[in-house]
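All protein chains of the complex are present and in place, except for one that has been dropped.
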Amino acid sequence: MTVEVSELRVHYRTLRGSVQALDGASLEVGDGEVMGVVGESGCGKSTLGKSLIRMDGRMRHVGGSVRLGGEELPIADDRAMQRFRYHEVSLIPQYAMSAMNPTRRIGRMIRELLESRGVRYAEVRRELERRLELVGLGADVLKRFPIELSGGMKQRVVLVLSTLRDPSLLIADEATSALDVANQRAVAEALVQFRDRGFIGSMLFITHDLALVAQLADTVTVMYAGRSAESAPTSELLRRPRHPYTRMLLSAVPEVGTTIDESRQEGIPGSPPALLDPPSGCRFKDRCPLAFEQCATRPPFIEVASGHRVACWKAE
Amino acid sequence: MLTLDRVSKVYRVGTFGTQPLNAVRDVSLTVPPGVVVSLIGESGSGKSTIGRMVLRLTPVTSGAIAFDGRDVAGLSGHRARKGYYRHVQGVFQDPFSSFNPIFPVDRVFDMLRGAYFPGLSDTEWRASVRRGTERVGLDPGQVLGRYPHQLSGGQLQRLLIARALTLDIRLLVADEIISMLDASTRIDVLNLLGDLRAEGLGILFVTHDLALGTYVSDTTVILRRGAVAEMGPTRQVYASPRHPYTRGLLASVPRMHRTWADADAELDSAAGPCPVHSGPGTAGPVEVGPDHFVGCFSDDACPE
Amino acid sequence: MGRYLGRKAVLYALTFFVAVTVNWMIPRFMPGDPVQSMLGRASVSDPQARAAMEDHYARLFGLDVPLWKQYLGFWGSLFQGDLGTSVWLFPTPVTEVLLDAVPYSLVLLLPAILLSWVAGNRFGAFAARSRWLDNTALPLSYLLTATPYMWLGVLLAWGLGVVAGWFPATGAYSFALTPAFTWAFLSDAFAHWVLPFLSLFLVAFGGWAIGMRNLIIYELEADYSAYLRALGAPRRLVRRYAFRNAMLPQITGLALQLGTIVAGSLLTEVVFAYPGLGSLILEALNNRDFFLLQGAFLFIVIGVLIANLVVDVLYVVVDPRTRIQMQGGA
Amino acid sequence: GGYPRAQTLYTSGTQWGPPSTWNPLAKSQYATGTVGYVYEPLFLYDPMKDEYRPWLAEEGEWTGEDTYSLTLRDGIEWSDGEAFTAEDVAYTVELGQIDAVPYSNLWDWLEGVEVVDERELEFTFSEPRRQEWANWLYNEAIVPEHVWSERSDGEVVDSPNEDPVGTGPYAYESHGQDRMVWAKRDGWWATEQLDLEVKPEYIVDIVNSTNDAALTMLTQGEIDLSNNFLPGIDRTLESSPEITSYYDEPPYMLSANTTWLVPNTEREPMDDPEFRRALAHAVDPQAIADGPYGGIVAPADPTGLLPAWEQYIDQDLVEDQGFSHAPEEARSILEDAGYSENADGMFTTPDGDPIALELIVPSGWTDWMEAADIVAESAAEAGIDLTVEFPDDAALQDARATGDFDLLFNNERQISNTPWTYYDYMFRLPVQEQQTTVNFGRYENEEAWELTEELARVDVEDTERTAELTSRLQEIHFEEMPIIPLWYNGLWSQVNESVWTNWPSDASGTPHWFPTTWRNYNQMGAVLTLTEIEPVSG
Partner (left out) sequence: MSLDTAAASGEGQGPSGRRGRDDLRFALRNPKLLAGGTVLAVLLLTGLVGPAFTGGAPNAYVGPQYAPPSGDHWFGTTSFGQDVFTQFVHGLRATFTVGALGGGIAWVLGMAVGFLGGYRGGLLDEFLNMLTNIVLVLPAMVVLIIAAAYLEARGLLVQSLFIGLTTWPWAARAIRAQTFTLAGREFVDLARLSGRRPWRIILREVAPNMYSYLVMSFILLFGGAVLIAAGLDFIGLGPTEGVSLGLMMHHSVAWGALHLGTWWWFVPPGVGITAVVGSLYIANVGLDEVFNPRLREL
């Protein structure tokens, strides 16, 4: 099912005022598509992910909407969202290492979770074991405690558990960041495989690793300071980035094998704006080499080529 | 300048320290001036332990670490240690926890003053701190006097390097100094390291990220379970990795312009037998090319 | 697991050794002479007759040999379960005196400890449920833990005992009864038990409630709770998990608090003239009966150590983390 | 099974720990009533009438200067059915040969005992200490030879004697942590021979936990007779009609012993009789009786002799030389003796040294602690600098025994058949390194000690000679003031009459025995109280 996030604005309440962590994020994920969401730390990636499934007490939905297969998700209404969670929208958290109750055997925890959501464990048991096998785990992990598994195994168990109800939308927030490269690859490939087999509808793959996105995402959304900056099919984005931020971000990532002596790469000068009281207009303007007067107004997030949207006055 | 000769580290863990844990095994390497040596390996492979041993934060179990030919472990007494730290300094992974959160960032400088520059007047000292800060590309007015949480990770890491530069250091141990940073700031810090190298600083650069390892380093050391799997000039190790472990690592690194499947295919072609056991059968790594050493394939591909 | 428990056992053995040694030392290096105090009560006025008796008893209690011999002898007889003879209740062996008193203390302590633990934990978990509850229940619990055991005892004895007359305020059972398995006796013993139990229970209850409340908040913020909630698990399940996990530190807490509660029970027994170890210790003190005092102390220490060991074992059983770490896994 | 309330007497105030021995020789330990209820002495001494009541003995008589002959009652049986004979008495006396037996000093002046026949014995003395002998005769209980002779010397003293076989009206029923229960026994000899019958079927003696608990139980009718010291009892006595004591007005209680202020006569300036006399005039016992005691004790006679010895108090002497609270008098005594006041109005010694005395009282003995404060205050009034210290009891006992103190309170001597016990305490010589029972002030006066020794030898019937000697002793006391009598401690005794009535009181028509269960008081007739009380519902 397609997911449409339009102009989503979610703020954090703090003593010092509201942090405008998400202030006009838009994206569209087609059915069966994996969308990578990238951006600097603090640009609101996790906030976006959380907003789509469960907002915590300090988050406030200020505006914008989320549609899942045409139906509006009641993201601000904790109770109404309950119906969608897990069955429709699911999550692989970054903290997979600690996502499972440390004192319950994994199988039992899964059973209790499923039954509390009205699913008979016995009915899905076989499927569960099959999927575990798909990610290279034996059924015996169900009899173990989380602490008995390595990080990569835990991440995979969480992957299987989160997708067991075949959710239409899966949010994977930094799902592989804590793993070493070999495990990262295994989990990422498993995710793609699950999508291919139809266990997962669409997927938002949140990460700060552009190279990883390049490996598995169909489309990419680049976020900056709570807003979508650019969104395009992966190869398009890598080859023809339109937003100056995207371009600078790409040029700051050295490829394996390049050395400083061959090609010195440069970072983005300055740092992202504080979201407590962000500047008006384009939020990137202070760091942007192309900035001009018009940047004082907020650039719209418009389509500049098929499936390629950019929020920049200078992007053609 | 810095040489490690068959250095091993055994941690004692478990009840009453009864269980030995071989964190580092027989590692030998050198860091000459103006050279960046990267230590690369997965989590727990002993990278940090090596760094800490060089910094004398952890005692060596066996083997010798020498700086300018003087045994580092033999430096006894507060004075000798102070003398060592004048030339050898470290920067660590987490910029936030490298600063005492409740004091302004200047404190990292001030700590040095007491030990190394007791004679300096306030103005002289402030000037030297400013100079150091500017040298790492920071605006002293913007960073000094601030609290750690008010600065970005990149700024903090640079401050820490600046701190080290206040002394006349010749060797910097950089332990994963970029892994907590954003892509865009990483490159700045790496560039800074490159500049320092050009000024003749020797750097022991610890990382688990291969892509970044290649960017600055001259020599790459791939560690596996505490032992050297492969070691050689960076270019060569990446171009023709001999150890299956190195190859596996390279194949798993996500790259922007090449898929995993392609990488697998490419790397598969370069396979070969364990040079240690097919060759002279010594215990240590075997030289397979100019300055290119490969350790025993151990466990998976090697009978041993 | 074996190694972990082995380590614990070594610790407890050492503790026991230290306890015994300290226990042996204190009375011997402090003023006061048990024989004198024993004879102080005998109305023997003639100095010579008294001197003869002193000799006799000093020999009897083994106080006439060098200290190191006394110390070794102390260990020797300890291993034979012989804690010496009570001075105050001469010639009853200390062990016998203690065994007579211990049931009373246990009857008071065990329910108080266990019930307060269970109820306090439940209440604490319950209080963490809402802000309002939290803001009322929490200060109350704090006041309860801040209440000195004996004062609560005094208040209860006065309010419910003397003024209201609902419960007898002293003793373990009516003097008109002899212990027997009859309804009359049991209900009477129960009525006597209520107030001392209550004062122990309430104070401990407050402590557990607070502990649980803090822990459960901590657990509810833990990653696994967040994950469960994100997957739409009902509050009930999340709370159940949080509660269960919060119980684990409370188990260790139980071991740590045992000493305090035992001390509290001593005070309570004194207030209610309940014939347990507390009353015994007080009397032993007043009568300089250092054999009895040592015995009582050892009894308590051994009790606390055993309880600790039980808790330790229990902990290993209920918390897979410790168990697996001990097997050298993960 | 239970003990029917109407037939059971509940007592408390004697047993301070679970009953642990029923051995009458374990004088400090034996369960309340072991002597009196089970074991009985040869005579009872009634201090109210100063009269000896033949008990197991039928009569006793000094047949010569150094010989005493004793006749036993006929037809007394031990509770196991064996006959009570002269052998038992001789055996009991012989036990004194064992060092650890409390009356081992008997054999210092007793030479031998001879069984004449079943009921007759003859005692020969190396030194006929008649008062002390009388004391022995009523104080010590006779034990059955047929049971005890099987025991070793050690066992005689240390055996708990769990199954006591006695001649008395009660038998062991049961005991627990907090109680001792006696049951009435059939076939007590006195029922037949003296027409005496103890009324309670059961006596439950309650182990004291605290006086407070006893007070609660007394007012709730759970205790019939409480011999606890119950502070504030005066208020209860006034407000609750069912709770009574011997007198119905202050001091409510009979007197049991005297509390003295004991100066250490080895220390300056307490070595000066004048100073001690001044001190005696300085203290204010009335304030103590009214203050901390709320009137339940009475200030002592200047002689300190208990009311029971009233006949021996030389009133003229008291009139003449006695003392009372008179700070001015105290000052003038001091001035006359060469002491002088310093700038603060405090006295210094004739040598000009400052005087700073310390009165020690065991910590926790609240009434005494309060009393000590009063003493300090009144001493200050008379210009004597006196501070109060509350060391731990054990520490105090050490200090007391070794003479390492200035002043302390003491009340070691109870009421007895003779003022000899009183003066024995005051004047006993020689002073030893450790003074554990008597003469803590280490006062040395050969004359007084000789008089005391002589008093010991006077026949108890010879009241005239006794009075003569005591009068002389009182004179020395007043002149030298080795101890300063303060107040009479009560024979704490309060009863709740809701179950048992006809308790001893000073009213006419009531019995006049001591209403107490304290040790050694049964021998003074307290046991007879049990034959007098009446159940309310009966």
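Per-chain residue numbering starts at 1, and chain names A, B, C and D are given in the order in which the chains are listed.
Heads up, the rule we're going with is that a residue touches a chain if its C-beta (ideal position, glycine included) is under 8 Å from a C-beta of that chain, and two chains touch if they have at least 3 such contacts.
Here the structure is a predicted model, which is why all the values come from computation and not from measurement.
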| item | value |
| --- | --- |
| Contact with the hidden chain (one of D:124, D:174, D:236 or D:531) | D:236 |
| Residue of D:20, D:105, D:211 or D:378 in touch with the missing chain, whole complex considered | D:211 |
| Which of C:174, C:225 or C:250 contacts the chain that the document leaves out | C:250 |
| Omitted-chain contact residue, chosen from C:12, C:88 or C:274 | C:12 |
| Absent-chain contact - pick from B:8, B:45, B:98 or B:214 | B:98 |
| Which residue of D:66, D:82, D:373 or D:468 touches the chain not shown here | D:373 |
| Residues of subunit D (touch criterion as defined above) contacting the omitted chain | 210-212, 215-216, 219, 230-233, 235-236, 291-292, 294, 363-364, 366, 370, 373, 389-392, 394-395 |
| Interface with the undisplayed chain - residues on subunit C | 11-12, 14-15, 18-19, 22-23, 26-27, 30-32, 131, 134-135, 138-139, 142-143, 145-152, 154-155, 157-158, 162-163, 169, 207-208, 210-211, 214-215, 217-218, 221, 249-250, 252-253, 256-260, 262-264, 266-267, 270-271, 281-282, 285, 293, 297, 300-301, 304-305, 308 |
| Contacts of subunit B with the absent chain, listed as residue ranges | 16, 52, 55, 57, 78, 81-82, 85, 89-90, 92-94, 96-103, 108, 111-112, 114-116, 147-149, 160, 163 |
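The rule is simple: only the chains that are shown with their structure count from here on.
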| item | value |
| --- | --- |
| Pair with more cross-chain C-beta pairs in contact, given A-B and A-C | A-B |
| Distance-to-centre winner among chains (Cα means, whole assembly as reference) | C |
| Whole-Å gap between the CA centroids of subunit C and subunit D | 40 |
| Residues of subunit B touching at least two other chains | none |
| Complex contacts: residues of subunit C adjacent to subunit D | 31-33, 36-57, 60, 86, 88-92, 97, 100-101, 104, 161-162, 169-172, 174-180, 184, 270, 273, 275, 279, 283, 286-288 |
| Residues of subunit C defined as touching subunit A within the complex | 222-224, 226-234, 236-237, 241, 244-245, 248, 318-321, 324-325, 329-330 |
| In the complex with subunit B, residue positions of subunit A that touch it | 40-41, 180-182, 184-185, 188-189, 208-212, 214-215, 238, 248-250, 252-261, 264-268, 271 |
